[in-house]
Each structure stands twice: as structure tokens, then as C-alpha cells.
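The complex appears here without one of its protein chains, the remainder shown in place.
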Amino acid sequence: MSRTRATRGGFVKPGTQQVSRRTIMKAAAGASAIVASGIAMPAVISAKAARQVSGSVTFVIWADAVESASWDPIVAAFNEVQPDISVEVQAVPAESWAGFFDAVSTRIAGGQVPDVMRVATEGQRLFASRGLVHPLDEYIERDAEELQEFFDDVHPNLMEWTRTYSSTDGQTYYIPHGFNTMCMWYSTEVFAAAGVEEPTDTWTWDAFMAAAEAIGSAGDDTFGYHVTASYFASVMPWFLTNGTSTLNAEWTESTVAEPASIESATFMRSLVESGISPQPGGEFDAIATMANGKLGMFGGGRWPTAAVREVEITDSVKLVAWPQQAGQGSPVGWDGHPIMQASENKDAAWEFVKFLASTDAQMLEVEQGGPTVPPRRSLANSDAFIANAPEGMIKLYDALDYATPIPSPDRGNIIEQDIIDTFTQILAGNVDPEEALQQLDQQIESNL
Amino acid sequence: MTVRSDIETTAPAGEARHGRASTLRRREARAGYLFLTPTAILFLVFIAGPLVGGIVLSLYSWDMFSSPEYIGIRNFERLMDDPQAIAAIRNTFVFTFWSVVLHLVPGLLLALAVNRAMARPLDYFLRTSYFFPMLVSWAAVALIWSYILDPNFGFITYYLKRLGFEDAPVFLIDPDWAMPAVIAVDFWKTIGFTFIILLAGLQGIPTQLYEAASVDGAGTLRRFWNITIPMLSPTLFFATVITFIGAFQIFEPMYIMTRGGPGDRTLTIVMHVYETGFRRFEMGYASALALVVFVVIMIVTLLQVRLSRYWVFHE
Partner (left out) sequence: MALDRQVRTARWRGLRRTGDWTLDLFLVALALLILTPFYWMLVNSLLPRAEAFSLPPVWIPSSITLDNYVEVFDTLPFVRLVLNSLKLTVIITAGALITSTLAAYAFARLQFPGRDLLFIILLSALMVPQQVTVIPTFILIRNLGLLDTHEAVYLPALINVFGTFLLRQFFLSIPRDLEDAARIDGAGHLRILWNVIVPLSAPALSALAIFIALAAWNEFFWANIFLTSPDKMTLPVGLVMLSGRFGTGSPVVTLAALSMLVVPLLILFAIAQRKITESVAMSGLKG
């Protein structure tokens, strides 16, 4: 344990003896692995570094305190391979992607461009279309042999989507990284208490509705499921499992007013109307409520793991694929690492990007309990990822087989805000779903 | 352009001999410029400089990432048919009206109520309480209120329901209630500002004036109108101007609590500037919008300054 704390220099106050529950559990999860990778691994990697490059690289990420602290060991490991490249990790704190993007775009517009960034799907095409990022194809070709092992391990869809959606000219601008898909998180205790059978990965909306109703009938303050107006975590999975989406596959036309979309929205509203779900427009803490035995299900990717550990319900929570109406479905959003066009040290930047794709770097990230699923299948199956987490984590990786990239055109941020706004009103029952979606359709069209 | 009343401009110099007066005057002018130097330097570098940058930007089309393209006054022409801008201006005026009224009237009443003989601990407690919400940042306030107003777990909704208001709206997302809710939270958070300013103003009024008036047999109301209001008028003027300027640029509570929604119900003009610049990446057009805001505030403030001649009393 003391070993973990010592390696977490960066943002975490060193030397304090107070260890929180969260830290203890995180340490317990990764203790052995950290000892293995943090000490033994670098020696192995350093032998691999074929090309020695020098220079300095700034790497900008959106991260909270815990996550940003996890970068010291990663940079240290990188320096075992490339001792002459100094890396500065700039963690930009933000409450939302929008807030992060404000800070970053101001810096970029003001001429302070990082060398490497962690860009979520929301920004990837935008950056590519504005010429902010440098094509990686030549580097990939040059180091093909070295990267083969990565391409063998990463889910092929992630590479495919990166080429199709994160680029407007067919070139590759990003190396895909951690991702999130959507599954249903449920409490086995709440299900048992309501006498409801646990779901299977092929369950239907009807089965879901029956389970949620049975749980919600326990009382006014007990809910079967928490439906939100979130674009990624709620609207998209309910759309996709009904065979529809917000935009067409090319992201050129809105499909929110299609009959299937209206059906999904009406279904979501019915969850609030019947009292299965709490009302929208507040700060409902789904995880704490589940810990109190008053909530059966909520939707999530990898990110609720830390909170589930915090309220100590890891063992009684499981993941199951999203219930389906027309078929299986889940959105997917992933991080990508580009080299910025303005970088004056592209060779060094590339070495860092390449290192971030390595098993060693990703293992270190997984051990720190990052909020995404690793892109490498081997790591998604590793103990570090699965242990001390709800059962069924691997289903998030399996969802890549049938997932749909979250539609993120250039003005995706505006569209997302309009979608959230509209669905908040639909869920609250302030508007008729069909009319609201017709209007949303026009709003989206005007921003494409 | 005279901000001060004209009474004092000529008075002191009149009696002095001519030569001495001009030496004094020159010395005074030198002192004036000297005292202004730090402010002037900082103003030129950190305010005027970036403002000029903003004005230049308003003549360009710029997405923040590619190189800017000069388009002349096209950004200003575009303003004419931007329905969101029009909605935003309307919302801004509604907010500003309520903000100024609520801050000045209850603010003054509170200041008057606290500014009287009372036990010291009570006095201390009241002032600290009224000012307390000012201490906390908007981000914190918004977080606290979104919990308090939560339709499922917020205590306000809970007590409203207990009181029989079963259909209590979900304030921050209800089209009819979002703006009043934001106005109310803003009032709660910032009333301490006018309260403290006006209280300090009240305390600056020399006691002798009241004593003399009492000796003359003036009643409470007459003392209020003849002493308090005139003596407080510079402070009232200040509070009005500042509240107006602040309210017209209101941004944070909407940005954090409602995102301008539902629909565009709480979209204010500066919020629209922000969205245009940082969300739509139309920095040039955003600058043009911002300059219009600037001009509107400028005109209204100058009007207030003009009108102040008739009611602001300067010793």
C-alpha cells in the first residue's frame, strides 16, 4: 500500500498517512500488479526501444485528481524506454467535456498548442476537419512491425471507426484508446428482494419493464430504473436497441423524428410517468440510492465502478446487456491520441503516442482504475480490470461487436445540448414526445 | 459628460489670488495624473489592449483554429436576423429588471432594518447571514441548489409537497419556472452585495445630521427623505449602476444551472455570446455580439449618469 502512495506523486499530497477507503480498495486491486509492472516491467520494455528520440512533449488530458496523479508512473515507465524525451502531463480539470474544451480551445487559439492530446469522440472529427491534427499513416507504416502486436490486440472496430468517423479524408489521425459502451447495471439484492429473476443478455424491453415495475411497486421512494436525458448514457441506448439512432450512419441527416425514435422517447417518458423512474431535472444519486436498496437498475459504462466501490456494493451489482426491442445496441465513445499539427516535435510525440498504446502503459492506467475500458482485449480480460469490479465488466468490451459510434458531427456539442434539453422536457412530461422530436429534428438539421 | 454635480467645480478657487491659484491647480493636476498612473498602465495593458483585439476580431470570420478571414461588417449585419439573439436580449432585459428592483428595494430595506441600535451579537449575526451566500462561488451555489431543488430528493420540493403543493414544478427545467428560479437563486446569492454597500453608505452619514434634525423636531419619515436619501444618493447611484451592469452581463447562474434552457427560456445575451464563440466556434460573430452588449450598457449607463444629476447629491 505504501508502495502505491509513493508512486502517486503528482497531484496527490505525498506523505500523508490518512488513507481513504477508495485508496485502500484501489491499492488492494492493483497492489501486486503495480509491484510487478512498476518495477520489473520497465526493464523489459527498455530493451525494446528501437529508436532513441529526444525532445519534450506536452500531453493534455481531461482528468480528475486521482486520474492525473496516475500519470507519474506512466511517464516514468516511458522514460525507461525513451530517456531523452521529457513529458509534461497537463491535466485540465473540468466538470464537463464543454468546460474542458473551453480551456483547451482558448489555449490553442492563443497559440499554446500541446503536442499530444487525449481527444474524446466528440472532438475527433472536429479537430481533423480543422486541420489541427497530423496524419499518422506514415508513422504507422514505418513502425508497422512494432505496432502489429497492438493491432492484433485492439478491437478491429475501434480502428475501423477511427478511420471512418474521426477523419474526413480517409487518413488516420488518432490511435484509439480507452472507450465506453453502455450496459445495464443492476442490484442482485434489490432484484432478489422484489422476487424478480436476474436478467439475461438477450432480455427484451418487456422483460425489463416487468422487472422494473415489480421493483418499483415496493413503495413511493423505490424505483426500478433511473432514466436520464443524457445523450450517450440514455437516449442512445434506448434508440439503438429500437433500431434507430439520432443521426444516419454518415452523420449527415437527423433521424430523431423517425417513428422508432418517437417510440423510444415515448417509452422513456412512460418510465417516469408510471413512477418506475425518479423525475428528471435534479441530482438524483443513482448509486447511493441503489446502495440503500431503493433502486434496481441504472445505465452505465465503466465509469460508475469507483462510486460503486465507494458505497461498497461491488459484490451485489452486476452488468447485463441493454434490453432490446428491435435488436442489440449500444453507443460507443472512445478516446484517441493524435499528434497535433502545430507540434514542433512530432517524432517525440509519436513515440509517446505509441507508448500509450503499449500493454505496459495501458496496464498502468487500468490499475489506477480509470473510467474507461482498455482498447486491448487482453487487458479488458485482465485481473486488474475485472477484479474488485461488478460481475460482467467484459460485456462492455463485447458490446464493441454491435455498438454504434456516438454521432458527433462538427457541431456535435450544440446538437448534444439540444438533445439533452429536449429529452429533459419529454421525460418531465412538459411536451408531447412527437412534437418535441419534430422540433429537435429541425434544430439538428440546422446544425449539420 | 460631467459626472459630478457642477456645484464644486468653481467654488474653492474663486477667492485665491490668480497666480497662486494656478500653481496650486497645476500641482493638483500633477497629483491627479500621478495618482492615476498605476490604474492607467494596467488599464491600457489588460483592458484596452484585449478590447481592441476584440473589436478587430468582430470584423473577421474566425473559428479559433484556422486563420481568420476579414469580412468587414458582415458580422453586424447578421445580428439583424438572429432569432436567438433577439430571445436572448428579451430574457436579459427581464432578468435585469428584476435584478435591479430586487437588489435595490429589499436591499435598502434590509440595510435600514439592520442599521439601528441592537445587541452586538445579533447585529453581527444578521450581517454575516445576509452576506454569507456572497462568499460562495457560483459553481458551489449551483451545485447546492440543484440538490435542494431536486424533484425527488430536494428538501424544497419535499416541503412544498408536504404543504399540499403536490404538483410543485421541477423549477430549473420547467419552461415557466426556470427564469423565476434563476432570478430567485441569484437574489439569494447576491443580495448581500447591495445590502453591505448600502449599509456602509448609511454608516457613513454623520450622526450629527440626525441629531440636528431631531432638535429641529423632524419626524422619522422626514429624516429619511431629507437626510438619509440625499446623503445615501451617491451610494444608491453606485449600487444601481453596478447592479445594472452586472445583471446585463449575467452568465454564470444560467451557464451552470440551466444551460440557457429549457428552450431558450433562460438564454441571456452574454450566454449567447459564449455559446456562439466557444460552442459554435464563431469567434468573430461572438465578438460583434459582445460589442453590441457593450454599447447597450454604455448607453444606459450614460443615461443613468445624466439622470443622476437630478437626484444624486454631492457634498
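Order as written gives the chain letters A and B; numbering starts at 1 within each chain.
As a convention for this text, contacts are C-beta pairs under 8 Å (C-beta built on N, C-alpha and C of every residue); 3 or more make two chains touch, one makes a residue touch a chain.
Predicted model, so just to flag it, every value in this text is computed and none were measured.
Colleague: Would you mind spotting which of B:135, B:212 or B:307 touches the chain that isn't drawn?
Modeller: The single option touching the absent chain is B:135.
Colleague: Among B:31, B:73, B:212 or B:307, which residue is in contact with the omitted chain in the full complex?
Modeller: B:31
Colleague: Among A:304, A:390 or A:433, exactly one should touch the missing chain; which is it?
Modeller: A:304
Colleague: Of the residues in subunit B, which ones touch the absent chain?
Modeller: Against the left-out chain, subunit B lists 1-4, 8-9, 25, 28-29, 31-33, 35-36, 38-39, 42-43, 45-47, 49-54, 57-58, 64, 110, 112-118, 122-140, 143-145, 147-148, 150, 153, 155, 158, 188, 193, 196-197, 199-208, 210, 220, 223-224, 228, 231, 234-235, 237-238, 241-242, 245, 249, 251, 270, 273-274, 277-278, 283, 286-287, 290-291, 293-294, 297-298, 301-302, 305, 314-315.
Colleague: Which subunit A residues touch the hidden chain?
Modeller: Those residues of subunit A that touch the unshown chain are 10-13, 16, 18-23, 62-68, 88, 90-95, 99, 103, 106-107, 109-112, 180, 221, 283, 285, 287-288, 291-292, 301, 303-304, 306-307, 310-311, 371.
Going forward, only the chains that are shown with their structure count from here on.
Colleague: For subunit A and subunit B, let me know how many angstrom lie between their CA-based centres, rounded off.
Modeller: 41
Colleague: Using the touch rule from the top, collect the residues of subunit B that touch subunit A in their complex.
Modeller: Residue positions touching the partner: 63-66, 139, 143, 146-147, 149-154, 170, 172-175, 259, 261-263, 275, 278-281, 283.
Colleague: In their shared complex, at which residues does subunit A touch subunit B?
Modeller: 95, 98, 101-102, 105-106, 108-109, 130-132, 278-285, 411, 413-414, 417, 420-421, 424-425, 428, 430
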